[in-house]
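Here's a structure for you.
Every protein chain but one is kept in place in this view of the complex.
Presenting subunit A:
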Amino acid sequence: MNDLFNSFMTGPDEKGRFGIFGGRFVSETLMPLILELEEQYERAKTDDSFWAEMEFLWKHYVGRPSPLYFAERLTEHLGGAKVYMKRDELNHTGAHKINNVLGQIILARRMGKTRIIAETGAGQHGVATATVCAKFGLKCVVYMGAHDVERQQPNVFRMKLLGAEVVPVTSGRGTLKDAMNDALRDWVTNVRDTFYCIGTVAGPHPYPAMVRDFQSIIGKEAKEQMLEAEGRLPDTIIAAIGGGSNAMGLFYPFLDDKEVEIIGVEAGGKGVNAKMEHCASLTGGRPGVLHGNRTYLLQDDDGQILEGYSISAGLDYPGIGPEHSWLHDIGRAQYVAITDKEALEAFQLCCATEGIIPALEPSHALAHVMKIAPDLPKDHIICMNMCGRGDKDIYSVARHLGIDMGEEGR
């Protein structure tokens, strides 16, 4: 039984804090907007008609519930723990991102907002936002680092087909963090009609909690499905982390099930080293304040933010959601780093043994499964979040494997 007074699920507090993390570090212009959002979200949260609309669209538009799949050949190959995959890559648009986008857009419509802005790295959140905006006939502007626009052309074209305006961001170094800066600059300029649809469990309160709540459908389903399949909860749950929304979505419903081990996998890039060629904020960063919240950040001694590096554009962010920082500090979840090389191996193994082309993001989670499963007993159950499909990544994987795909692979 859960002890109410010792629950890990009560955060954030009224100041939007998870322990010392989170908060509302935004300019005064945005503060009233964030307070309004919080009020409206609190109202929607307890409104049955809001959730009825979500559930209808999750079912008929997104294709939920996503299956919980026993990866039999992978399990045999690893020779230890039983590996289950939560198949969120089968969602419409190919990733978990749309779970959250639907929630925020329904909320935006209730608030009478007519223009939606979003930031995107790999383009998955941008595509999900453009998709839902097309469905509801809303104007959509997506900020994307110029560098990412260059390396994610298929997603850029998808967003344009869906009617979104894609703004290449050249400020800073033109990556995801700069895209978020420019989205915030847009929001501060267009305060009346614009809703900022953040793609991960970061940003000022209430975003980390709100995005987590929308993504928690992943963990809620996984729990029910696992009870049905195995008659018990998994022993270990594992998910990849950039900002950390798919992970928070899987982890949250399990936080008070203390027998369930929770592991988050950060992008170790070329190795968590002094040259900072990685995106492992918890493993290689320290607490700081950026993009509206206090959390672990990659930064130099003077508090200047560093660019991360990862083979996966979706994990390429120098911060992490504040709730993860808290779970890390109190020890409820464990966080590890996986290198590009290990993720690429997992990517290929998954293709070959399961007939599933995973995105590079969950390939990091899978790589950690590959590390630990062989040494675990055969009745140990692991559930990993297959949060995205890898179609978008085949070009960069080919490049890393030294395969020339010609014009198309550019």
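By definition in this document, contacts are C-beta pairs under 8 Å (C-beta built on N, C-alpha and C of every residue); 3 or more make two chains touch, one makes a residue touch a chain; residues count from 1.
Everything below uses one rule, namely that contacts and distances are computed from a predicted model.
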For this session: Given the choices "Signal recognition particle receptor FtsY", "Cobalt transport protein CbiM", "Exodeoxyribonuclease 7 large subunit" or "Tryptophan synthase alpha chain", state the protein name listed in UniProt for the chain not shown.
Result: "Tryptophan synthase alpha chain"
Exercise. Out of A:Gly63, A:Gly79, A:Gly303 or A:Pro374, which is the one that touches the chain we can't see?
Worked result: A:Gly303
For this session: Check the options A:Ala146, A:Val188 or A:Ala229 and report the residue that touches the missing chain.
Result: A:Val188
Problem set entry | Touch criterion as defined above, residue of A:Asn6, A:Ser27 or A:Ser49 at the omitted chain | A:Ser27
Problem set entry | Residue ranges of subunit A at the interface with the undisplayed chain | 15, 23-33, 171-172, 177-178, 181, 184-185, 188-191, 288-292, 294, 297, 299, 301-305
